[in-house]
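Next up is a structure, given as structure tokens.
What you see is the complex with one protein chain gone and the rest in place.
This part shows subunit A:
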Amino acid sequence: MSIFDIPTLDLARAQFAFVVSAHIVFPAFSIGTASYLMVLEALRMITGKEVFLRIFEFWKHIFAVVFGMGVVSGVVMSYEFGLNFAHFSDKAGPVIGPLMGYEVMTAFFLEAGFLGIMLFGRNRVNKWIYMFAVTMVAFGTLLSAFWILSVNSWMQTPAGFAMNDVGQFIPQNWWEVIFNPSLPYRFVHMVLAAYLTTALVVAGVGAWHHIKGTADDAVRTMFRMAVAMILVTAPIQIFAGDQHGLNTLEHQPAKIAAMEGHWETSKGAGLILFGIPNPSQERTDYKIEVPYASSLILTHSLDGEVPGLGDFPADERPPMTIVFFTFRIMVGLGFAFAAIGLWGGWLMWRKRLHEPGLFHKVALVFAPGGFLAIIMGWFTTEFGRQPYTVYGHFTTAESVSNLSHGAAWAALIGFVVVYAFLFGSGTFYLLRLMRRGPESAEPVENTPQRAGGVAGAMLANDVTTEKEEAHV
């Protein structure tokens, strides 16, 4: 089969998956950074210490760039449903549309309304209003996550609806729709993921400056804060993930079978640490198993029954290979993060956190790890609910728009090329900002600057800019 035979349906899915995967990276980081900035501003108000202002200004520049990319990729998202899944929009719109409407009205406007003040207004409003603006931006990012996860969770575990005569999902009970069975788990797990991801980035930047010997007190302070955050959130995240899995077992057993790599429903099932699913033979090859552990984790008893994918009709099975591996990558990273947290906590306790050593290198390597875990987690979730968009009720094949094959190809290529260029450049600028460190992020009050937008502090450092660019 040549690539031009790929069905239009799969092109639409690929486009959606690509665009949403690119988007999630930015909100995940801005949810965490917005809350971090709120904490920093509060600490500065309480303690009056200048160091918190310097950390704040440093991460504020980074936040602005990330947020900008989150907005442009988010605006695309709000149209993606109709563009690629017109029938899904028609049928599920009565339920998910109002939730997304609430997201716009309670979260997006709130963030946008106070963002300008947060980025440019420190000298124009008093310190309480400034603190309020920072808080509203942070609160807005969390509300946004709440609503969009409510939408997604409803698609995974639909509740509180009936069908009408043209086949639309019609809400019956909004409470049941919004607080559908998987929402609490997904929301907690996702927000923790955002915080953990941000803490890993902050720790990575701190580690880099330790390695380069440019760790001033601002860098040391943020490094300690980040390590403490990892130490606390990583173990909670593992627990939250486990609870999430139990919820999935109850509502989406086929997904659990795919995640676990089981083909036969069995009692006392082993936990497959590694293996290679073999869908055509309906078995998992090269298994490394811990006896009884799967039953123990999922049912809390040694001989509990665990579902196997073979018991589901062939056309209702998610693609096991993808789900199996993406799930393992996420979980593996989760345990690695917990280990990093413990190691850093131990060093902090022994007062050796700032001494040069292997820990800094490891923290640097894992700086982008949270993003990978998030994407792997979403792949598990989204591939695991195939072939449905609304689980058990409406399939992906029924959802798709009436698209021409050529237009779908052109759009997919267009998104990949444009996103690679724009977000590639953005990532490059972010890394450069991070490399400069807080000492270059002068507090606003005294530097007159020339450029617009986030431009600010950068042009003040033109000399370095030119020099660095010569190396690229």
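Everything that follows uses one rule, which is that a residue touches a chain if its C-beta (ideal position, glycine included) is under 8 Å from a C-beta of that chain, and two chains touch if they have at least 3 such contacts; residues count from 1.
What we mean here is this: contacts and distances are computed from a predicted model.
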{"item": "Protein name, per the UniProt record, of whichever chain is missing from view (\"Sugar ABC transporter ATP-binding protein\", \"Phosphate transport system permease protein PstA\", \"Cytochrome d ubiquinol oxidase subunit II\" or \"FeoB small GTPase domain-containing protein\")", "value": "\"Cytochrome d ubiquinol oxidase subunit II\""}
{"item": "Chain not shown: contacting residue from A:61, A:186 or A:385", "value": "A:61"}
{"item": "Residue among A:79, A:239, A:274 or A:346 touching the omitted chain", "value": "A:79"}
{"item": "Contacting the left-out chain in the complete assembly, out of A:168, A:243, A:299 or A:395", "value": "A:168"}
{"item": "Positions on subunit A where the hidden chain makes contact", "value": "57, 60-61, 64-65, 68-69, 71-76, 78-79, 81-83, 85-98, 100-106, 108-117, 119-122, 124-125, 164, 166, 168, 170-172, 174, 401-404, 406-407, 410-411, 414-415, 418-419, 422, 425-426, 429, 432, 444, 448-459, 462, 465-466, 469"}
